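Left out: one protein chain. Kept in place: all the others.
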C-alpha cells in the first residue's frame, strides 16, 4: 500500500520513469489558501543541485488536478501530478540485481512485472510529492505556532552540533528551513561536501544522520501504545527509502546512562511545567510533554555506486559483475532531509487533528 | 487508541492497579489448537524473578473469556483477562510527577482523571497480554518454519556478541527462546547481572539494547512506503513503553560505511539468491529478501529509581523532591525482551496474512 | 472482525453460552462522568419481558473491568464484561442446521470449530454490550443537544404513524426513549402485541420495521462518497443480526415519485435554511443538512420458530426435520429497536468526532 492516514489520507503513486508521479490528499478542509511559492521553494530544496547530487534534472513542475479552485482548497481530494521528463530508461538493465536496491524483492513480490526502470515505485523520486504534502501541512501548523526543522547531523563520521535545550528555538528552525543543506554549525558544511565529493570521485557513496525538532507543540497530543507519537513518526519515517534507524531524544545513547542521569526532572518556568533535560525527546508515555520533540534518523549510503559490484542475473540465474552507469547521488542525505521535514509535518498534522479535529483550521 | 491490526485486530485494555488487564484478538481463524502450556511458559519468562527484578509478584493467571472452546479457537474474538492481584496503590501519590514517566502527560491528556495508580494504562504490566498474543502468533508461524528470537545485546555499556551471517540459525533462536534472560554468549550473563545489581544497590537503574532476528521468512512480504516491514515493526516496537530507538540491519552504524561496504552483494547458494552480508537486515524496499530480518531496539533505564529526584507537585504547582518507595525493576531489559519477541511475532503474522490471507492456517 | 471505529474504536466479544460477553471502547476522553443508572435503564429496555419475549432471563449485571475510576472515565480503554448466567446449552444440537441462522455459514467459515451453543458469537445476545456503548454515547450527544429516538413503525403488516416534519421533536423522541416498546401512536401497541402473540401461539414468528430519527445535529457533518452518513450508518445497522434493509428519508418509496415531488425545496425559517419536505432524510451529498436525519430498517421474523422445519444434518449430510425447543422471541423487533438506537448514537458520535475531534467533550 502507498496510502496512509486516519484524518488526512494520502495516496502516493507513480514510478521513476513512468508518465508521472503524484499524490492524492483527502480530507483537508475547504478554504485553505495554498502558498504555491512556498511549495516551489520547498521542492527546489530537495532538487539535485551542484556537483554533490545526481545530474538528473527534474523541474518538478506540478499540476493541480483537483481539489483547488482559485488558489483555495475546495475540501475535495487535492491531487498533484508531476510529469516525469528527464528519464534515461535505457541505462537500466531489468535482470541484473543492483545490490541493496529493491530489484530482487520487487521481482519476487510483483512476479517480475515491476517497472524496473529507474527503480520504479521504489525510487527516491516518488518522495517528491511528499514534499508538496509537507509544505501544505507546515503552512497549516504555523497557524498553531508549530515549527519543524532538521539539520544534517552527520555525514559519515563527521558530525554537526546537536539540538539541545539551549540552542533550540523557532528562529533556529526557521533559519535551517531556508537552507538546501541545513546545518547548525555552518563551518561543518565544507567538510560534509568534501566527504561527499571524495566518495563521488571514488565511484562510491556515503550516508549520514538527520536530526529533527518539532517546536511549539502543546502537551497532551499522542497516545500510549499503538498510537504513540513514536509509533506514528517512526512508521512514516521508515517509509522513506534509505532510512535504517530512528531514535527519539537520547535514543540508543540513553542505554549508556543510569536512570538518574537519563530521567528528565521537572521544574516550573513562568507557571509552565518543563524538564531540565530533554532526554525523552519531548514525549512521555507516547504523548507530547510540551518540550521540543526530537528524533534522529539514519540514512544509509546511496545503494547506487559506480564501483563494480558482485551480483546475480535474475533471468539466467548466474553470478555476474554489475557496472552501474546511470546518474546517482553520492549522498542522498542532503536531499532526504527535506523529505524528513515533509513527512514530519504531515505526521504532526495527523496527530493534532486526531485529537482536535479540523475546526481550528479556518 | 490501544488497538492495532488490519488482518488480526487487537485491543489492549487494563490499568496496573485496576480490576484486570487483558486483550481481545479478532479475526483468528477457527480451529487453531492453542498450546496453553506454551503461553504459560512464555508468561513465566516475562515475570519478575530473583533479585534483579521488582518484588511485585503477579501470577498472571489468565482467563479465556471468549473465542475458545475445548482448547480450539472458535473463530470469534479471542479474549484473555488477567486479574490484578498484588497491588499496593497507596505507594502512589497522584500529584507528584515522577520524572520520565507519563504522569504529567497523562494528567494533561486525560484532564487529571487518569488512573495514576501504578502507572495506570501506561504501566509495563499492560504488556503482559501481548505475551499471550505473541505466544499464539509464534505457534502459528512455526507452521511456516518461521522462528523469532532475541538476545540482550547490551546492558549499559557491556555488550553481547551480535547476530551475524555465521551464527544465526533456527537452533540458536530456539535456544534463546528457552531462556528467561537470553544471551548469545553465556559468559556475558554474569556481567549483565552484576551491572544491574550495582545499579539496584545505588537506588538507580540501567537500560540496554535488544537484538532480534526473524528467520525463515520467505522473500516477497512487505511493501514499499507506508506498509514497509520497517514501518510495521517500528510502529509496534515503539508502542512498547521504554523503547527509545529502533534500527534495522546495521542501523545507525551504516552511516559510517561507504556504499561499497554497506551494500549487500548477491550470490547464488544452491539455486537460492542470497546476500553475502546482511547490512540491510533482510529487507530491501520495505520487502523481505529471504535473509534473516534483523533489528535492534534501545531500552531506556527504568524511570522509577530510589534516588531522590527534583520534580513538581502538579496540584500545588510547586517544585519538590520525590522519594519513590514502591517496587521497581533496576533494569527492565530482561523483561521487555519477551515483549519484543511477542510483538514481533504478531507483526510477522500480520505481514503474512496481508499477502496470503488465512487459508494456510488449518 | 468484531471491531469498528476510527475515532472511538470498539471491540465486541463473547458468545451466547460462553463465560461472558463484553466490549472494549477505546479513545474516549478522560473525565466523562458515566451515568450507570442510565445504562441500567437502557439495558432493561432491551431485556426480554412479559409474554412477548423469550423466557431466557439475563440480568445483564455488567462489570467495569478498566477505564473507569470513581465513576469517571480515565481515558484508557473502557471495558465492560457481562457474565452469562441463564444458559441451557443442551437445547442446542451442533449439527442440525437451523434455517436462516448462521449455523451453516459458521461451520464453513470456522471449520466446524464455532461455538454453536445458543448461536455463539452470532447471537443477538452479543448486542447487549452495544446498548452500554450507545447509552454512553447518548449521554455525550445530549451535551450537543442531539437526541436519537426510534419507534416500531410496523409489526408484520400493521403500521404505526411515521416521523414527519410536523410531529418530530426532541420531546417526542424523549418520550419514545422512556418506553420498552416505543410507538408514536399508543393505540397501535395492542395490535402489535396481538400479532406477536398470535405468531407465538402458532409456534411462528413475525418481523417488522423500525424508524429512527436523529434530531439536533447541525449541518456539515459527513462526507461525499465513502464516508457518507448513509455509508457509516448502514454499515453499522447491517451489522445488527436480523436487519435486512436500510433506507433513508423516503427510501424505496421515493422511486415512485417524480423529481418535482421528491425534491426538498429550501426556505428560510428565522434565518435558518430548512427544507419544506424531508424526503432526503436530512442528508444531501452524504452530509447533514440540519433537518432531522431519518431512516428505517427492516427486521426479519425471528429465525428460531417452534414449527418443524426441513433441513440438513451437517455431520451425516442427510436431510432431516428440525424441531426446535429452546427459548425464542416470537418477534425480536421490540428488542432490536434499542440496539438500533444504541448503534446510531455511536455512529453519530463517530461522525462528530471525525470533524470536531474531542475538545468539545469536557
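First chain written, first letter: the chains are A, B and C, and each begins at residue 1.
Here, contacts are C-beta pairs under 8 Å (C-beta built on N, C-alpha and C of every residue); 3 or more make two chains touch, one makes a residue touch a chain.
Bear in mind the structure is a predicted one, so any value in this text is a computation, not a measurement.
Q: Considering the whole complex rather than only what is displayed, give the residues of chain B touching the chain that is not shown.
A: 6-7, 27, 76, 223-224, 353-359
Q: So which bits of chain C touch the chain we can't see?
A: 1-4, 12, 97, 99-102, 104-106, 108-109, 121-122, 126, 154, 156-157, 199, 202, 204-209, 219-228, 230-232, 234-239, 241, 243-252, 254-268, 271, 273, 275-276, 279-281, 283-289, 298-305, 307, 309-312, 314, 317-319
Q: Write the list of chain A residues that the hidden chain touches.
A: On the side of chain A, residues 1-3, 9, 11-15, 18-22, 24, 26-27, 29-31, 63-67, 69, 72-79, 81, 106, 109-115, 120-121, 362 touch the unshown chain.
The definition used in the following text is that only the chains that are shown with their structure count from here on.
Q: Skim through the chains and flag the pair connected by the most C-beta pairs in contact.
A: Per chain pair, the contact count peaks at A-B.
Q: What whole-Å value do you get for the distance between chain A and chain B if each is reduced to the mean of its CA atoms?
A: Whole-Å distance between the two chain centres: 27.
Q: For chain A versus chain C, what separation do you get between their C-alpha means, in angstrom?
A: 46
Q: Need the CA-centroid distance for the pair chain B / chain C, whole Å please.
A: Chain B and chain C have C-alpha centres separated by 39 Å.
Q: Residues of chain B that touch two or more other chains: which are they?
A: 1-3, 12, 106, 109, 121
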